[in-house]
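What you see is the complex with one protein chain gone and the rest in place.
Which chain is which? They are A and B, in the order written, and residues in each are numbered from 1.
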Amino acid sequence: MSNSSTLWSDAIYRLTRNKAAMFGAFILLILITSAALAPWIAPYSYSFQNLELGASPPSADHILGTDVLGRDLLSRILYGARISLLVGFVATGVALVIGVSWGIIAGYAGGKVDSIMMRIVDVLYGLPFIIFIILLMVIFGRNLWLLFGAIGAVEWLTMARIVRGQVMGLKNQEFVMAAKAMGVSNFLMFRKHLLPNILGPIAVYATLTIPQVMLLEGFLSFLGLGIQPPMSSWGTLIKDGVESMEEFSWLLIYPGITFTITLFALNFFGDGLRDALDPKTTDN
Amino acid sequence: MRNFLFIFLIFLLGCSSNTTPVDDGLDKQIFHFGNGSEPQGIDPHIVTGVPEHHILISLCEGLTIPNAYDDDNLPGAAESWSISDDGKTYIFKLRKNGRWSNGDPVTAGDFVWSWKRILTASLGSQYPDMLYYVVGAQEYHTGVTDNFESVGVKAIDTYTLEVKLNAPTPFFTGLLSHYSTWPVHKETVLKYGAIDDRNGEWTRPGNFVCNGAFNLKSWELNNKIVVEKNPLYWDASTVQLNQIHYYPVSNVMTEDRMFRAGQLHLTSTLPSQKCPVYLEENNPDLRIDPYMGTYFYRLNTTNPYLNDVRVRKALAYSIDRRLLVDKVTKCGQIPAYSFTPPGSNGYEPTTSIPFDPELAKELLSEAGFNTENKFPKLEILFNTNEDHRKIALAIQQMWQQNLGIEVELVNQDWKVYLSREMVGDFQVSRAGWIGDYEDPNTFLDLMRPNRGNNKTGWENQVYDSLMAKANSTNNQEDRYKLLDEAEKILIDNMPIIPLYTYVRSYQLSPDVKGYNPHILDHHHPKFIYLERD
Partner (left out) sequence: MLNIFIRRLFLAIPVLLAVASLTFFLIKLAPGGPFDADKAVSPQVLKNLNEAYNLDASEWEQYVDYMSGILRGDFGPSFRFPGRSVSEMIATGLPVTFELAFYAILIALLIGVSSGVLAALKRNTILDFIPMAIAMIGICVPTFLMGPLLVLIFGINLEILPVSGWGQLPGDKILPSITLGFAYAAYIARLSRGGMLEVLNQDFIRTARAKGLTERNVVIRHAMQGGLIPVVSFLGPAIAGLLAGSFVVETIFQIPGLGRFYVEAAFNRDYTMILGTTIFFSAMIVFFNLLSDLAAMWLNPRSRDAS
């Protein structure tokens, strides 16, 4: 039996003591819930225009104001949360699935297989992925699924390296060798022995990748390659806000703050997770 | 660390000069020109865009040039011309003191050779049809004949050019202000390549020779193009500017900031959200000039649902154009009730398009669509651009509210949008057209059958024959009556839905004089100078 159970309870204990991380988790919880419930709690539809009104500062009718087409900003931020968080989680998920599988196989198999697989990773590291993403978006249009796939395909490399490193470390530990001696199948090995032990670093890295992905989506939106209107993500809201930041500052301030706070929360939580799982680097 | 920061800040502050390029330009007569995007090139027979035009107009000169004070054309390389009574023969007398920038005289032979060049098919020019009005030009270009002698442009003597047209073309002198009809220096072009070599280096600074008021001094890619006064230009004494610096600023927000920081005298455009703000604060640098252009939606008449003219009219009548220009575009645009902008060279179309949602609903149900038989979802195609998006969103709402039609917005980047329009892969598509010369023909000609720019699949023979007749009529009044009839047919069939007439909105420094509104936005730099009040 691996000694992961005490590792976990230790980690959770440390995590809950970390105020910044807990704060981050709390914020995330609120955000995710709001995003999920957006169709029910948003005061207006994200596409309903009020041309007569145009851009207006926060008021009783529109708590965060309206944009140039008279669309309610609060609603758009809520719906934007759905898209941005969706992109963040799904693209990271894609990266996770590819990266973890790759890393586990390479690390466990070792030898030539590992050599080739890691060589491929090294090679891919050298590609200007951003360029390919831009090219794909330009060529195939701004498809949400393509966006997930493209971003995920960029981020899986580091995940693979981390996982492989971890697996290589575990492979030589006693409990693994014992299981092998007992004739446990490879599949069971992955599931019961290896996976639980590498979940930690994976969780940390995933949590820290999500903000990267969200920034990347924002970057693509700035270049005009992000989500198609009338849907919008925080990236497009910020881009629009930047253009009107002198005239209608609320259009930049509120999406900007929301975006930044979300990224803060994710980073704090991720940092906390990492500190919790790796006692050597905690500030004790 | 603290010391370093302190020194750094001092350095920052000290380094900033208090004279901006605009201030500096005043003494040195240097005009800083925001030009929108990096020009493709400066070969007048190859390029196609507006930024290229702004540079070419300072470097080369055609037979006529635009006027800074009204819309008539002034003599350029030609000091006078006469037109035969039947309107088909033009005799241009070129200036004897016209010079290329290397000192060679500008001769009629130069124009003949230049027009041969643009009509040489292998050059791949995209504007040869500007000259199709000339006898034999189309045949030469399309390869029906390879004898250029058969084309109606001849050098009678060194300084006399004779042009024969297929039909009296009242707007022919207007056409001559388009750069595709301008001359190039034969020896220079041939020195660096054949007559049809697109990639010749004759346009590089140091090699480039042309007959305009300025010379090409330097060209830093994506950074700046500098032209300087040409002392050999025949009217050099009128030219007051010493240099023009063209900046290819493609980001409109950056351009706005550059202007406000005193780095530009003139911007190429205005961020759309700034226009109402500047209007409200009475910003003295804001300029809104009339512009000969129409913003419209193309309807694919080959689509089984859009085939019915009642449907097309219903769509047109349920758009509140007033609301669009007042609340969406907000920069002084004018609602359009005709395809040709009113007032183009005195032409006033009498067509009208009502905003009548009730009538629109009736038309739609007459065409057979109601709650049982719903009209299918419509798709509006446009190229990725904030302004197009806003208009499409507004119209989506109007069609939804007034007709109950569901609309989907599809935006593609420029190239994809163009190719989809070209092959007819669209239902409703956003479009804009700017006049190439000042005459209603430049708009109405578009919608004739077999025109590459029609793209709607609408072919009306009555319309076509009206247009052909109008273009063979020499009398302006009669001609305009015919054109108006054609316009009525167009609006009555609605293959396109006009939305509004463009305006040119931009910022201009008060130091700039001699830059006056021109309906085609042609401003000859020899009339421009810098002076502080």
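Observations, loosely collected:
Basically, a contact is a pair of C-beta atoms (placed from the backbone, for glycine too) under 8 Å apart; a residue touches a chain by one contact, two chains touch by 3 or more.
Fair warning: this is a prediction, and the values are worked out from it, not measured in the lab.
When the full complex is examined, the chain removed from view is found to touch A, B. Of the options A:Ile27, A:Leu86, A:Ile134 or A:Leu199, the residue whose C-beta touches the omitted chain is A:Ile134. Within the complete assembly, B:Ala261 is the residue of B:Ala236, B:Ala261 or B:Ala468 that touches the hidden chain. For subunit A, the residues in touch with the chain missing from this view are 115, 118-119, 122-123, 125-132, 134-136, 138-139, 211, 215, 218-219, 222-223, 238-239, 242, 245-246, 252, 256, 259-260, 263-264, 267, 280-281, 283. One chain is missing from the display, and on subunit B it is touched by residues 1, 12-13, 15-17, 21, 38, 40-41, 43, 46, 48, 121-129, 141-142, 198-201, 203-204, 220-224, 247, 249-251, 253-254, 257-258, 260-261, 263, 413-420, 422, 452-453, 455.
Simple rule for what comes next: only the chains that are shown with their structure count from here on.
Distance between chain centres (mean CA atoms), subunit A to subunit B: 46 Å.
Residues of subunit B that touch subunit A in their complex: 253, 271, 273-274, 277, 323, 327-328, 384, 386, 389-390, 393-394, 397, 409-413, 416.
Residue ranges of subunit A in contact with subunit B, taken from their complex: 47, 49, 51-52, 54, 68-69, 138, 141, 224, 228-230, 240, 242-244, 247-248.
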